[in-house]
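One protein chain is absent from this view; the other protein chains keep their places.
To keep things simple, chains are lettered A, B and C as they appear, and every chain counts its residues starting from 1.
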Amino acid sequence: MKTSAAPLRVTVWGENRHEQRGDERVRRHYPDGMHTAIRDGIVELLGDSVTTRISLLDDPEHGLTEEILSQTDVLTWWGHMAHRDVSDEVAERVQNHVLAGMGLIVLHSGHWSKPFTRLMGTTCTLRWRNEADRELVWTVLPSHPIAEGVPHPLIIPEQEMYGEHFDIPVPDELVFVSSFSGGEIFRSGCTFRRGKGKIFYFSPGDQDYPVYHHPDVRRVIANSVEWARPAEADRQKPFLDRYETDWFLSGAPGQGVGDADAAGK
Amino acid sequence: MKTSAAPLRVTVWGENRHEQRGDERVRRHYPDGMHTAIRDGIVELLGDSVTTRISLLDDPEHGLTEEILSQTDVLTWWGHMAHRDVSDEVAERVQNHVLAGMGLIVLHSGHWSKPFTRLMGTTCTLRWRNEADRELVWTVLPSHPIAEGVPHPLIIPEQEMYGEHFDIPVPDELVFVSSFSGGEIFRSGCTFRRGKGKIFYFSPGDQDYPVYHHPDVRRVIANSVEWARPAEADRQKPFLDRYETDWFLSGAPGQGVGDADAAGK
Amino acid sequence: MKTSAAPLRVTVWGENRHEQRGDERVRRHYPDGMHTAIRDGIVELLGDSVTTRISLLDDPEHGLTEEILSQTDVLTWWGHMAHRDVSDEVAERVQNHVLAGMGLIVLHSGHWSKPFTRLMGTTCTLRWRNEADRELVWTVLPSHPIAEGVPHPLIIPEQEMYGEHFDIPVPDELVFVSSFSGGEIFRSGCTFRRGKGKIFYFSPGDQDYPVYHHPDVRRVIANSVEWARPAEADRQKPFLDRYETDWFLSGAPGQGVGDADAAGK
Partner (left out) sequence: MKTSAAPLRVTVWGENRHEQRGDERVRRHYPDGMHTAIRDGIVELLGDSVTTRISLLDDPEHGLTEEILSQTDVLTWWGHMAHRDVSDEVAERVQNHVLAGMGLIVLHSGHWSKPFTRLMGTTCTLRWRNEADRELVWTVLPSHPIAEGVPHPLIIPEQEMYGEHFDIPVPDELVFVSSFSGGEIFRSGCTFRRGKGKIFYFSPGDQDYPVYHHPDVRRVIANSVEWARPAEADRQKPFLDRYETDWFLSGAPGQGVGDADAAGK
């Protein structure tokens, strides 16, 4: 059995704006910020096998410097009202780290975040209604590791409704589909591979409800963090390369050309 | 049987730079430009069921104005040495039209074009060698309409080698896989759905070889143009919308909110 | 544009047992049998572009002789209480015709039919409750031809509930997901390619409700019948074949060996 001596390094990213704005419901459910509840859930379930760090929108470079990202195995992302305040430069940096192998867990309203929409290539829009619908999360791929130990259905008493059509690429794996008491359905748990990185989108989790204290929601997030672990220690974005005939017989590497225009490929 | 009275409106986009530069091989194979050969192949096989237009990089707005795109059902794209010269604005416009339903056929070196990489979210890099390898294009999804009438294998005597790993999202459908005389393989025919639009990537076709005169290559391109036809006449990009409970019983439409930040969703 | 001169030959297969048994609800909704309603819906929407035939369980060889199947482009299947009465021989014959290119539309309780379970390889079990739940059928792949002209959601006032987990292979394309008033969800519209044939499973349609008179349900079935049209006129099941080196250069066909054991492959 492979032993993974080094703990998984998780960075929990939070927008932290509803909290600052003093929304009462957010304060009641998340007195220490939503990011803290998300982090606590991961630590509760994964213990010493992870180390965690919290980065916030208002930190310098949003807490996502090149150095921090290069020391992050899996990044979780929660943002809602301030997607625009994330700089394009940092969004591209996150995208590049995912393509180079970093795992990315996108939560709820993060569907409209810059890193996610850049990685998907679509609008990632949806239908919504915030009227405390009951959400039932059903497992449709029971042999998937993210579904391990998750009840069928996972019951969330009150939630914002997110409905189809959800404008994403067809997921590589559809793990969960939710229904809402109003009748809508939503592909609520989706995996995507992009470059060398693994992405999981999980829709439960509005700021108005205590969703990130829900033990089963925490189980899903913890499972997904483990699943998104990079395959390689080495972090390198895919790049263009020219190869001589029979290069693989001699072990000759490619002649790296990072720029097709310049190379006149 | 559904009858499609109106002809399919196809815009053939060409970079047209190798031609201007006077590369001898390009001139010999494509005296009227590569775009002309691509267009001629479509007309040869689809006849009166299509109308075609050619747009070039050096046309105003690269020949891809809002008006032209809104009158285009399927756009084919060939570019190689000047991807950077395509403006971000036009690239985004093409992306938006695909998300709203326009079909897109990306040929060969278009793998690195701005519209394609924006729609994929990945680097779209690959391995290559331009040494006149023989390419064999094998069908792995024989019931797909794009494979209809295509020999197995399709034989291209001389071609640039494109090899794996090709850094794209897992295709929705993998139709063709090529082998090269040097031993490499490549996922050479891939479909992707993005928004309401359908995308087909087909890798054969370097400027140094007469690939777009090859009758079987023309067959693949013509099939893909038909396959990528928009499902709806109406062209609208997916957008965010709020819905009241039981909206579908009363026929009430959503309350459009194009901007989640502004809406405070 | 390809013209398809010959009409599509559709065989509507019905179990016709609830009807004979004299269930009152079945009689009221389907006085001429469920198969007649299914056939009428196809003819209503596809008109002269199809010819139809009805075959029933109690016909000789269940109305599915080699001759009839070889003249069938697309077969629709509805059965519920008498799956066991379908002979293994006929079930295998249907499977073979699908692998050779015949389209197959499996309706509702046909999930447990012998041809479908043989083609899927899984149990095809599910959860159920027959308490007149309202079913909402949501489109999750709007650019798919089977979804053309189908409202979002398609509303069925009363239906048997079918719920997850539905033990099928991951569909090649997930077109529809249903919710029920009790809160369950179901992958209600799924495509599968098997051999050269295309299969569509569509779950609405219990004998206790007038589902097959519903105009939108008829639209889905008619769309799927068109979608499942065989790609080739020729009907041949895939077979094992040995090929000499460079066979494709000389146009030499494979040396057919239908039986690996005998061939000592």
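Following the convention adopted for this analysis, contacts are C-beta pairs under 8 Å (C-beta built on N, C-alpha and C of every residue); 3 or more make two chains touch, one makes a residue touch a chain.
The shown structure was predicted, so the numbers you read here are calculated from the model rather than taken from an experiment.
Here is the thing to keep in mind: the chain we left out touches A, B, C in the whole complex. Residue in contact with the omitted chain (choice from B:R53, B:H165 or B:R242): B:H165. Only one of C:S109, C:Q159 or C:S178 touches the chain withheld from this view, namely C:S109. In the complete complex, the residue from C:A37, C:L119, C:I156 or C:V177 that touches the missing chain is C:L119.
Residue-wise, the contact with the chain that is not shown comes from C:Q95, picked out of C:T52, C:Q95 or C:T139.
By the touch rule set out above, chain B reaches the unshown chain at residues 134, 136, 138-142, 152-153, 163-166, 170, 173-174, 177-181, 183-185, 187. By the touch rule set out above, chain A reaches the unshown chain at residues 1-2, 4, 7-8, 46-49, 101, 136, 141-145, 147-148, 153, 155, 172-173, 193, 196-198, 226, 231-232, 248-249. Within the entire complex, the positions of chain C that touch the omitted partner chain are 80-84, 95, 99, 109, 112, 118-123, 125-131, 133, 161, 163, 165, 167, 169-170, 172, 182-184, 192-195, 237-246, 248, 254, 260-261, 264-265.
Methods note: only the chains that are shown with their structure count from here on.
Note on chain placement: the centre of chain B and the centre of chain C lie 32 Å apart, centres being C-alpha means.
In chain B, the residues that reach two or more other chains under the touch definition are 172, 193, 248.
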